[in-house]
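Got a structure here, written out as structure tokens. Questions coming.
Yeah, one chain of the complex is gone here, protein chain that is, but the others are all in their spots.
Just so it is clear, A, B, C and D label the chains in written order, and each chain counts residues from 1 on its own.
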Amino acid sequence: DTIKVGVIGPFSGPFALQGKNFKAGIDAYMAVNGNTVGSDTVEIVYRDVPQADPAQSKALAQELIVKEKVQYLAGFYFTPDAMAVTPILKQGNVPMVIMNAATSAIVTKSPLVVRTSFTTWQTSTPIAKVAFDAGVKKVISVVSDYGPGIDAENAFKAGFEKAGGQVVEAIRMPLATNDFSPIMQRIKDSGAEGVFAFLPSGPTTLGFVKAYNDNGLKAAGIKFFAPGDLTQESDLPALGDAALGIQTTFHYAVSHDSPENKAFVEAATKAIGNKAELSFPSVSAYDGMYVIYKMIEATGGKQDAEKAVDAVKGLAWTSPRGPVSIDPESRHITQNIYLREVVKADDGTYINKEVQTFEKQGDPGLAAVK
Amino acid sequence: MQTVFSIAVDAFAYGMVLFVISIGLSVTMGLMRVVNLAHGAFAMIGGYIASYVARDLGLGYAAAVIAAVVITIIVAIPIECFLYRRIYGAPELTQVLMTIGITFCVIGIANYVMGPTLKTIPLPAALQGSADLGFRTIPVHRLFVILCGLAVALALWFAVDRTSFGVKQRASVDDAAMAAALGVRTDIIYAVSFAVAVGLAAFGGVVGAELLPVEPYYALRYMVTFLVVVSVGGAGSIPGALIACLLLGAIDTTGRYLMPEFGEFFFYLAVIAIICVFPRGLAGRVK
Amino acid sequence: MPAISLEVENLSAGYGPTRVLEGISFSVPAGARLAVLGRNGMGKTTLLATLAGQTRRYEGSIRLGDSDVTTVPSAARAHKGLGYVPQARCVFPTLTVEENLFVGLKARPKTALEEAYTMFPRLKERRRNLGSQLSGGEQQMLSTARTILGRPSVLLLDEPLEGLAPVICEELMAAFADLAKTGDMTILLVEQRIQSALDFADQVVILERGRLAWTGTPENLTGDHEAVESLLGVGGLH
Amino acid sequence: MALVMNDENGPLQHRRGFISRDLIGIAVIIAIAAIGYFAFPDNLALLTRMITIALLVLSLDLVTGYCGVATLGHAALFGSGAYAAGILSAHYGINDPLLMMLAGVAGGAVAGLLCGAIILRAHALPQLVLSIALINLFHEFANKASSWTGGSDGLSGIAPDPVFGLFEFDLYGHTAFFFGMALLLIVFVLLRVLVRSPFGMLCRAIKQDPLRIRAMGASPKAALIRMYAISGAIAGVGGALNAISTQVVGLDSLSFTQSAEALVMLVLGGTGSLFGALSGTVIFMLFEDYVSAANPFHWLTMVGALLIAVVLFAPKGLYGTAATFIGRRREQRS
Partner (left out) sequence: MSPVFEVANLKKAFGGLAVTNNVSLIMSPGDRIALIGPNGAGKTTFVNLVTGNLLPDSGEVRLGGELVTKVDAIGRVRRGLVRSFQVTRLFQDMTPAEHVGLAVLQRDGKTGHMFGNFLRMPDVMAEVDDLLGKLGLALLMHRKVSEIAYGQQRLLEIAVALALKPKVLLLDEPAAGVPQSDTGRIEQALADLPADLAVLMIEHDMDLVFRFARRVIVLAAGAIIFDGLPEDVTKDARVREAYLGSYANASHIA
């Protein structure tokens, strides 16, 4: 039989790169592991939601379930897109595997949700400890003013204050900020010794990092901390030397040194066509497919969402990013978070080099919001 | 006090960048009366060409700028002939439809050909680094953009207000049929104006790339910004556009400094206030 | 025999699907003054506009001097010596008076602007004003002066007296007559004031529903009461 | 007919058969809906979404097509309706779809009044920019008021009750579809009456020359603001329907993108006629759905090409051009 998996993501528009990474991860998995599970053939049906648009996302999910008869829904780059679909999972008898959307609360909306990516809380909490350990006691936090940014701000603040540091100021700036000079001026004036920043990966990070250098903050010794969204690999060539030395915490670096990752990077590069475009959503998609394959195995290809989800609760395996497991309670992925530093590799490309590992991190966000 | 100066410098520099990038749009929109939503698309094409020439071919920055402007104009010629020529004088909404269509196509093609990642244009050593102003530093590149902005403003103002081409150009826009009846070759005038606008777009795309990095979605991402500064200035007025860019740059920068979380509010409230007071833009010509 | 400066053969024209002119043929010798008359909506404006290359032509040919301009675009016709003063005036609203005149100059030196100012001193007073700020009559003067500055060999005038004060009308008609005589200009005049037109013209054509209904001299017309009555809808002429 | 001249024929045509033409119009809509229903029985969500957007586009047509107000911020009205309905359900637990609909209408109308009062202060390009500024303000506001709106994560927790206590909003979307269809028909009939009324005629005249209207003693501004409020109410119906059928309201419903897309659909169909608005929506969304499913990665190019083609070959919009063409044919035959 053919088992269809519906994947909803941003395949065109401003976030096309991330959608492309979804596809690369999925293609890579199927290239390595074949497109059959038992006697069933797995087929992927892609649907495009270029920007956060819950209504569109829901309409497409409905279409995928009712018309395309998909047994699994996956993808979901933006939180509201995932949120919109959770109410129909039960009736549709379809599990949902989230490959990006990083707000903690989504998993609470339906028991049929499994997440193989990360949450902003998860990746932002360890950097607080890193900052404190680096001897920085006063930090200013600068985030983009939207859901994930606010999550990042809260996560950092919670972690940093627990460690004993002080967040002297918390700035939220509009998503569509082009010129960061005034922000840099604010940072300077705040008297902080370090800055914690969160911006969505993409064009604006370039301006931010450049402004950080150009306005003399780097020279002034103000340290820079951020979760890895800021230095995603596909942005690094553009950031160039400006990013050198920036420390970020994240769940995955393309340069991660393990045989699993080598195999993954090779397959994913082939799928995406250009290694420079490879970024973190690909690995979540890859692991998402792993989970879906396990679900298909467990249900023998029959459509039974509950059984499928139950089967992967507690599942543990070695992902390209390192050892991971699905937390049976929250159905969110437990994984290592790495501290990385941007360095120039021998071949002249820029990479996130892992320098420290925080093992088996769960999602602190869920507890924090509760 | 130092902070005030510092903000002022940032504001001025940002305003000039806005000016350089959007002035081409003032030409199409004010002087040719075409609501050209594809302005960003041409700027982006320029950026891609410059990036290719400077990074992949390894030629110099100057070569990249020139190549960007020239090739973008060459690319634009058929687009003008077959598409824009059909919408001169058409209702605004038709123009919106056509130019959005063009933008979509350019985005799609850029995404396909160049890939979805950011492209940078390496700066020459002379433009890298920061200059010391005494009380603070400022990236040399910003100073360069400021100079470019002033030069463009002056040259354009001269061409439009002081040359016979400028007079004929404005006449053609006011009433193309009558201008033709008086012997003005309106199609040539339009083609040349369009080439100038596109060339300026490409130029702005290249020199502004430090602030607005080049990627496929560039064409839509900054569309609103361009539209806003040009209209607030009063489409077609070079001094108006300059003042608007500096003013909005200042508001944006100050707002972002004082209350970053309400940055957008300040900016758009200022836009609304200005237009309510000057319904034709700061220096809008009477129709 | 004077050379033919404008020749129209079997001309049909109109707007989009609406045909207005049908099978118009006539020719005008160089230096002639032709009055085109007709009641409201009979196609006078359409005829001049078609000659100037501004409406859609369906059939027929137009010759200007010794070249065929049937398919030549409007601007090129102007360079071949055709001047057109439209009924709607079409002053460029965002240009100053001086700039408006400048457009009409074609390639002539800027000093020639004085010609226009001698013709209409009023324009000189207002030369820095925008076209849109002029009074109705001033716009009419500007429109006429602008075209004359280009020294056309054939001048098409569509109701050039509309909205002008009687004194100016007189002066203007005299100036036109002068241009025709000394400047060797051929003039086609559309005018509602029949008497003024007849005083001026040496040939008359009358349009009726898009067709040429009558041709002749002013004297003939004054005698032809029936034509005057039926084609122009006025009592008698003096 | 060779020559169109002064003594034109039939003024009579104009006087007969408005009602019968309206009935035909309604029949056509129902027929198309029925075709959609049977052609895409498993894709009712798409059809419902089409209805929602159609309501937005109709509402936009009222101000843009009939009044000549250029706006790229019309989603402000739509989104306000959606949030009004959504907040009623998510925060106050009032889940009756009809009450939610009422809240949407009210929310949209209020937003319409507000936007109208500001947008009408300028014309043409500056007006367009005012509308952009407004939609961005609305968007920012909704983002900031995240305790009410859920911010960028979207407002979830909307759980509409069954319509009349009988028909549940289910996975298959039957209820939402029929509910939406009923709303669309009601709105359509009301708008038909409105655009032909003296008030509708006044608005059309204002579109062409507001100064002339002033010289006739009518205030263009008062009329336009009124029209804006009506338009807001209609957009609010669309917004509320969106909230009810999706059960999530995202910031996108208050976005520039949504506004621009609505405008594109309207111009694509043809401004200044209700059928233009409807056909533009249907054609654009079907096209988008088709090409984006066929190639989720590069479909934007196809949409761009469609828009260009429409401007080149059907400059009055698809419906507008077709109507002109048919009208001309009819004239030639008579």
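Simple rule for what comes next: a residue touches a chain if its C-beta (ideal position, glycine included) is under 8 Å from a C-beta of that chain, and two chains touch if they have at least 3 such contacts.
Fair warning: this is a prediction, and the values are worked out from it, not measured in the lab.
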Among shown chains, those touching the left-out chain:
C, D
Contacting the left-out chain: of C:N10, C:S27, C:Q133 or C:N220, that is C:Q133
Touching the hidden chain, out of C:G65, C:G163 or C:G183, is C:G163
One chain isn't shown here. Among D:G93, D:G165 or D:G217, which residue touches it?
D:G217
Considering the entire assembly, which residues of chain C contact the chain that has been omitted?
15, 18, 39-42, 45, 87-88, 122, 126, 133-138, 140-141, 159, 162-171, 192-194, 232-234
At which residues does chain D meet the chain that is not included here?
4, 6-8, 10-11, 13-15, 18, 193-194, 196-202, 204-205, 208-209, 211-212, 214-219, 223, 226
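In the analysis below, only the chains that are shown with their structure count from here on.
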Chain pair showing more contacts of the two, A-D and B-C:
A-D
Furthest chain, CA centroid comparison against chain C
A
Two or more partner chains touched - positions in chain D
140, 144, 297-300
Residues of chain C touching at least two other chains
none
Touching residues of chain C toward chain B in the complex: what are they?
52-54, 73-76, 78-79, 84, 86, 90, 92-95, 99-100, 102-104, 106, 130-132, 146-147, 150
How about chain B: which of its residues touch chain A in the complex?
3, 6-7, 10, 13-14, 17, 108, 111, 115-120, 130, 136-137, 139, 210-213, 215-218, 220-222, 225, 252-254, 256-257, 260-261, 263-264
Which residues of chain D touch chain B once you look at their complex with the stated criterion?
64, 70, 118, 121-126, 128-130, 132-134, 136-137, 140, 144, 256, 260, 263-264, 266-268, 271, 297-308, 310-312, 315
